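The complex is shown incomplete by one protein chain, all other protein chains being positioned as in the whole.
Letters A, B and C name the chains as they come in the text, with residue numbers starting at 1 for each one.
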Amino acid sequence: MATMTYLQAISSALRDELRDDERVLLMGEDIGVFGGAFKVTDGFVEEFGTDRVMDTPLAESGIIGCAVGAAVVGMRPVCEMQFSDFISCGFDQLVNVAGKMHYRQGLAVPLVVRLPSGGGFSGGPFHSQNPEALFMHSPGLKVVAPSTAEDAKGLLHAAIRDPNPVCYMEHKHLYRRVKGEVAEGVFETPFTARVARPGSDLVVIAYGAMVGVALEATSDLEGASIEVLDLRSLVPLDEDAILDSVARCSKVVIVDEANMTCAAGAQVAALIAHRGFEDLDGPVVRVATPDVPIPFSPPLEQAVLPGVERVREACRELLAH
Amino acid sequence: MATMTYLQAISSALRDELRDDERVLLMGEDIGVFGGAFKVTDGFVEEFGTDRVMDTPLAESGIIGCAVGAAVVGMRPVCEMQFSDFISCGFDQLVNVAGKMHYRQGLAVPLVVRLPSGGGFSGGPFHSQNPEALFMHSPGLKVVAPSTAEDAKGLLHAAIRDPNPVCYMEHKHLYRRVKGEVAEGVFETPFTARVARPGSDLVVIAYGAMVGVALEATSDLEGASIEVLDLRSLVPLDEDAILDSVARCSKVVIVDEANMTCAAGAQVAALIAHRGFEDLDGPVVRVATPDVPIPFSPPLEQAVLPGVERVREACRELLAH
Amino acid sequence: MATHTAEPAREGVGELEHLQPEDRIWLLRAMLLMRGIEERAMNLYRQGKVPGSFYDGYGQEAVSAGAAFAMAPEDRLCILHRDLAAHLIRGVSPARIFAQYMGRAAGITAGRDGNVHFGDRQLGCVGMVSMLPDMMLVATGMAMAFKLRGERRCALTWFGDGSTSRGDFHEAMNWAGVQKLPVVFVLENNQFAYSTPVDKQYAVDPVERAAAYGFVGVTVDGNDVEAMFEAVRAARSRAVEGGGPTLIEALTMRMHGHAAHDDMKYVPLEQVEEWRLRDPVERQEKRLRSLGVDVDAVRAAVAEEIDAAAQEALAGPMPDPADALSGVFCEGEAEALGDGQAPWSGFAGGGS
Partner (left out) sequence: MATHTAEPAREGVGELEHLQPEDRIWLLRAMLLMRGIEERAMNLYRQGKVPGSFYDGYGQEAVSAGAAFAMAPEDRLCILHRDLAAHLIRGVSPARIFAQYMGRAAGITAGRDGNVHFGDRQLGCVGMVSMLPDMMLVATGMAMAFKLRGERRCALTWFGDGSTSRGDFHEAMNWAGVQKLPVVFVLENNQFAYSTPVDKQYAVDPVERAAAYGFVGVTVDGNDVEAMFEAVRAARSRAVEGGGPTLIEALTMRMHGHAAHDDMKYVPLEQVEEWRLRDPVERQEKRLRSLGVDVDAVRAAVAEEIDAAAQEALAGPMPDPADALSGVFCEGEAEALGDGQAPWSGFAGGGS
C-alpha cells in the first residue's frame, strides 16, 4: 500500500503498463518532453523514450485514427486528449472507426483514450466539458470514470488490458485534491459500481468528481442513512447494482456534472423508472449542470456546477417526501 | 392546401425561403447540379443558380464552419449533410463554434443543418444513424424532428427563421412514404409537441419515424384508449405537453429509433420519473434500438429497429400492469 | 524475406523486370474477376437480391489490381469501395464477396456491414468506414507501428479525389510526412466525387501537395495495370527501406454512376467515350495476346469461377436475427490482423 494522489495513481498505472508490456504506447500533445499539460507523464521520456511516449502533431483525429491503426497491428495505444473537450475534433474516428469496428468486422481495437474532464477551476467553455454521455450513446465504446486514487489506478490497468476502445474519464479537479491508499503493483478494477457508503433511507448515485460531492453533502443529514453509489463504469453500466440500491433505499438522487439533457444521469434515471419503478417511494431526482456552456468567471461557474449545497437540498426535499 | 410527400414538403419550404429571403443560401455535397442524394433540391440550381445552391467540397467541418462564418455576416445558410451520420466529421464546428457562440459572445448564429437520418432500408452502420441525442446534450443547439409532411414544412420554415443553430432531423424512411395535406405558402410550426391521437389509458411518446410506428401499433389495442404524443421538437423539449399527457394517461411508453443509452427517450423518461412521478401508474417503459451499430442485412436490421410489434407488445404489457 | 533483400538490387528497373508472364496473367485475371463479379452483383441488385445500394469500379480495375499485387503478405491494406480486385488478390473468395453483397451469413461481415464495406482481417485488410477518407489515418497508424517496431513492412490505402478535401486527408499526409512512415497513399482520381467534378473539389491537383508534406508524389496512368503495379512496387520498396511515404495519383475515370441509382447525366458523354478507349482490361488483354497468351481461355475460366461462386452464395442462408446483438465488444483476446495472399512471383512463397 502507498498513499497517492489521483494523478499519481494514473501515472503509476501508465508506468507499470509501459514496463510490463512493450506493446503499450502513449500518444498525445506535449506528453513527452513536457510530461503532459497536467504532468501525468512527467519523467516518462527519460525512462521509456520518445517513441513510446510520443509527442504527436496537434491533430486529435490523427491521434485517434493512428491509434486505431497501431492497435489493429498489435500495439496497445493509450491516447491523451490534452483536455477532454478536444475529443470533438477526433469524434468521428472514435465513434465510427474505433467504436464500430468489432461489431462490423470482428476486428478488436484495444485502445484507451484518456480524457481529462470536468470543471471547477475557471477553465471556461472549452476546458471544462464532461463528454461521457456522447460516448455512452455511441455503441462499441466502454466508458469508465474513477473517483478515487485506488480506482484511478485499477480502472486504468483494466482499460489498457481490455481488448476494446475504452474512454477513461479522469477528472482534472480530482488530480491533486484526491489522495488515498493504493495497492502496490498491477491490479485490475472491474467495470462495476461500488458502494461508497452504505445506507438505507436514500441513495445518491454519482460518478467521478460528483462522488466526493455526494459524500460530503450527505455526511450528516439529520441522521438519515444515506447510501452513495459510485458507478465507476458507465459502459458497461452496472444495472444490477443500481437497481439493488434502489430496492434497498427506495429514494434516489442522481448527480452528474455534465449538462442535464441526455446525460449519463438521464440514462440511470430512465433505467430506474423502467425497471426499478416498483421499489420507488418518491420521484427520481436529478442534480446536474443546466444546459449551458460552462462559464469562465467563478461566480457564474459556481452557479451552474452541481455543488454540495444543491445535492444536500435535493436529498432533504426527497427525504421529506 | 396541397397534398405533398414529406420530401416535397421539405423542398417546398426550401424553395419558399430562397424566394422570400435573398440571405438564404443552401450548402452541401451534390445538392446543386445533381439535386441532392435524395433529390430534395432537384431543379433548384435552374431557379436559384449555383451560388445559392452550392455544391461544396467534400468537407463537413468546412460546411458547418463556413456556414457559421456566413451566418455571422448576415446570411441564412441551410446546410445539408448527405447523411446525418457524416455530422460526426463536422461535430466540433457544430457543438463548439456554432452552439456556444451566443452564450459566450452574444453573437447569434442563424444556421440550419439538415440531417437525413434513420434506418430501415439496409443503409448499414454509416447511413442509418439517429444522432439527435448528441445535439440535445450540446447546449446552444435547437433540434427538431418532423413526422408529417405538414410539420416537415412548418418546422423547416421556423428553423430557417430562427436566429439560432437548428438541427433539422429529416427521416429518410419517411421521404416518400409519408404524404399529407400541407397549407400553401410560408407558415411556421412552433417548436412544441403535438397530440397525434388523443387518449386516456396510455400515452406513447415518440418523434420522427417512430410516430407512425406508434400510431399503427396502437390503432387497435383491444379498445384501449391510447394517446400518441409527437414531440416534434427535442430542443426545446415541450415538458408541459409531456407531463400533461402523463397526468391524463398515467401509463407511458417512450419510443425512439436511436440507440437506447442516453437517447432522447432517456431524457423524456428521466423528466417523467422526476416531475411526473406522482401521476404514474406503472413503470416508464422504453422501446428503442439496442446499443449496436445498425446492421446492413435486412433480418439483422429488422431485429434491432423498434417496430410495430415491439411497441404493441410493450403497450399490451403495460396496460396489463 | 526474399523480396526485401532482393528488392534493392531491382530498384529502378522497369516493370518487365519484375513481372513474369504468370504475374501479368494474374493481373488480368484479377481485373476480369472484379469486372465479372461486379456485373453479376449488379444484376443481383436489379433482381432485389442485393439490399441497400450498389457501388462498382467498372473501368478502374487496374488501380486496385496493380497496387494490391505489389503488396507483401505481411503488409496491411485499407481497401476502398472501388477496389474489389485488391480483395481478390489478398485471397478473398468470390463466393464470400457475393454473399457479402447480398448480406448473407457467409459474407465477410456476415451481414453486419454493407456491400463494399468489408475487409478480411485474417488476410491483413481492414474494412472501410463510409466516412471518407478516414482509413488514411488507420493506414498511417499501422505504418507508425511498423516503424516503431523496426519492421520492414508497409501499409497501403486507396482514397478518392473528392475525399482529398477532408481534414483527415491532411492529418494523415502530414503525420506520415513528419514521421517519415512506410505508407503508400493511392489517390484514385476518377474525375468525380458523386456528381461533383474535381474542379469544385480543389484548385490544384492534389499530387502537388505531396512535396509540401515532405515526400514523393507521382502520377500514374491508372488504367494501365502494369504501370500501377510498378509505381506501387517502387513506392513500397522505398517505404520498407526507410524512405518514407509516397502519394501515387492514379488517373482514371468512373465509367458508371456513383451508385446503381445514378444515371450520371451530369457527365459529358465525350468524356466517357474518350475513356472507354482506354479500358484497362482490354489493354492488358492486348498485351497478353501479343505475348501469345490464350486470353479467351483466361476469360472462360474466370466466367466459370464466377458462375460457381454466385450459385454457392445464392444457396447460402441469411444471417440469424438472434445474432444481431452479439459482438459489439470483443470478449476474448484482441487478435491482430493476419497475413494476406501475395501472388506476385517477386514474393517467394507469398500465396497462391
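By our rule, a residue touches a chain if its C-beta (ideal position, glycine included) is under 8 Å from a C-beta of that chain, and two chains touch if they have at least 3 such contacts.
Note that the coordinates shown come from a computational prediction; the quantities given were computed from them, not determined experimentally.
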Contact with the hidden chain (one of A:F86, A:F135 or A:Y207): A:F86
Contacting the left-out chain: of C:Q100, C:N115, C:T157 or C:Q201, that is C:Q201
In the whole complex, of B:V33, B:A108 or B:V195, the residue touching the missing chain would be B:A108
Absent-chain interface as seen on chain A, which is shown: 29-30, 33-34, 37, 55-62, 83, 85-86, 88-89, 121-127, 290-293, 295-300, 302-304
Could you pull out which residues of chain C are in touch with the chain that's been left out? 164-171, 174-175, 177-178, 180, 199-204, 206, 208-209, 211-215
Please output the residues of chain B touching the missing chain, sorted low to high. 25, 51-52, 56-57, 59, 61-62, 64-75, 92-93, 96-97, 100-110, 139-140, 142, 163-164
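As a convention for this text, only the chains that are shown with their structure count from here on.
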Pairwise touch network: line, ring, star, complete, or other: complete
Starting from the mean Cα coordinates of chain A and chain C, work out the distance between those two points in Å. 40
Where chain C touches two or more other chains at once, by residue number: 109, 112-113, 117, 129-131, 167-168, 328
Junction residues of chain B, two or more chains touched: 85, 88-89, 125-126, 291-293, 295
